[in-house]
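Okay, structure first, notes after.
One protein chain omitted, others in place.
And then chain A:
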Amino acid sequence: MSAPANDSQDYVGFDTITQQMERKFLKRGFNFNVILVGESGMGKSTLVNSIFSSHLVDSQGRRTAQEVIRKTTEISPVTQTLEENGVRVRLTIIDTPGFGDQCNNEGCWVPVIKYIKDQHAAYLERELKPQRDRVINDTRVHACLYFLNPGSRGLRPLDVEVLKRLTEVTNVIPVIAKSDSMTVEERTVFKRRIKEELVFHRIAVYPYPSEEDGEEDRLLNSSIRDLVPFAVVGSEEIIDVNGTPVRGRRHGWGVINIFDEAHSDFVHLRNFMLRTHLSDLIEVTSQRHYEQFRTSQLRQIKELRAQQAAAAASGGIMGSMPQQAPPQVPAIHQSMA
């Protein structure tokens, strides 16, 4: 079926929807929320600042001996508005200082999971309001960068526990941030090992295979899945290499250029997150993780109401049915966390 020319009589013109959407987008802007999960000193802040080419977050690591070691995982979101070619994004980076830093890290993931679920809950609550806002401010976490420890045999026990839980509520992208301590061979071995372990523990990392994908999407996704976990090097410094400014790290034995594909997967990670899969990340969050959460929540509410109705009927309370009050969404989900 050949498309008629744009100005001919038979041209309908619904293909301009992409431009219409673009205009809408430009006007409205969009939200993008990323959470960083990893121990102190793994390179989280540096990597994020490198990806967005601006100093968005400060490192929350312990700088002096007098600073006390955090006893729990804190959640510290930082929101900024970035603009590029007229497109505005409200970017929220959520750091998790204290994660995995104590001697006993049992339960250090709980505040993280709770935060992610809270955002789903907040969105659900606003959605269920009788009078909804036209545009709900989307604070749901669209991507989680999980930082792996270079040099370990594979996934550590803590990694397995946390990844299992994280992948149930958000899109997880595993990265190795300070990968300049691994040679190319070591990197290959490590990546293979991690992939084996992810399969063994049935941990599903993003991107997820989907039947809807076209041929090229599938190729792209499989090439990305090959790279997982991304072995990256971050840098906020621009150094001078023979006259050209390079974002990288200078060692006594060589200079690392983070944009050099032979040196690190940084370019792939950035392109993947921002240039090709940005809208997909947001969409999958909404369609998969949020929907899962919503389903389980509503089911729970239904059960709760049924229980209340049964109790009211059997307890002989006069007359009144349980009210059709707006569901206590946050309260319920807390018992789930």
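By our rule, a residue touches a chain if its C-beta (ideal position, glycine included) is under 8 Å from a C-beta of that chain, and two chains touch if they have at least 3 such contacts; residues count from 1.
The rule is short, and it goes like this: contacts and distances are computed from a predicted model.
Chemist: Not counting the visible chains, the remaining one has a UniProt entry; which protein name from "Centrosomal AT-AC splicing factor", "Cell division control protein 3", "Protein ECERIFERUM 26-like" or "Sterol regulatory element-binding protein cleavage-activating protein" does it give?
Modeler: Its UniProt record gives the name "Cell division control protein 3".
Chemist: Any idea which of A:Pro130, A:Pro157, A:Gly243 or A:Gly315 touches the chain not displayed?
Modeler: A:Pro157
Chemist: Check each of A:Glu106, A:Asp133 or A:Glu216 against the chain that is not shown and name the one that touches it.
Modeler: Answering carefully, the residue with contact to the hidden chain is A:Glu106.
Chemist: Considering the entire assembly, which residues of chain A contact the chain that has been omitted?
Modeler: Against the missing chain, chain A presents residues 39-42, 59, 61-67, 69, 101-106, 149-154, 156-158, 161, 178, 180-181, 183-184, 196-197, 199-201, 249-257, 260, 262-263.
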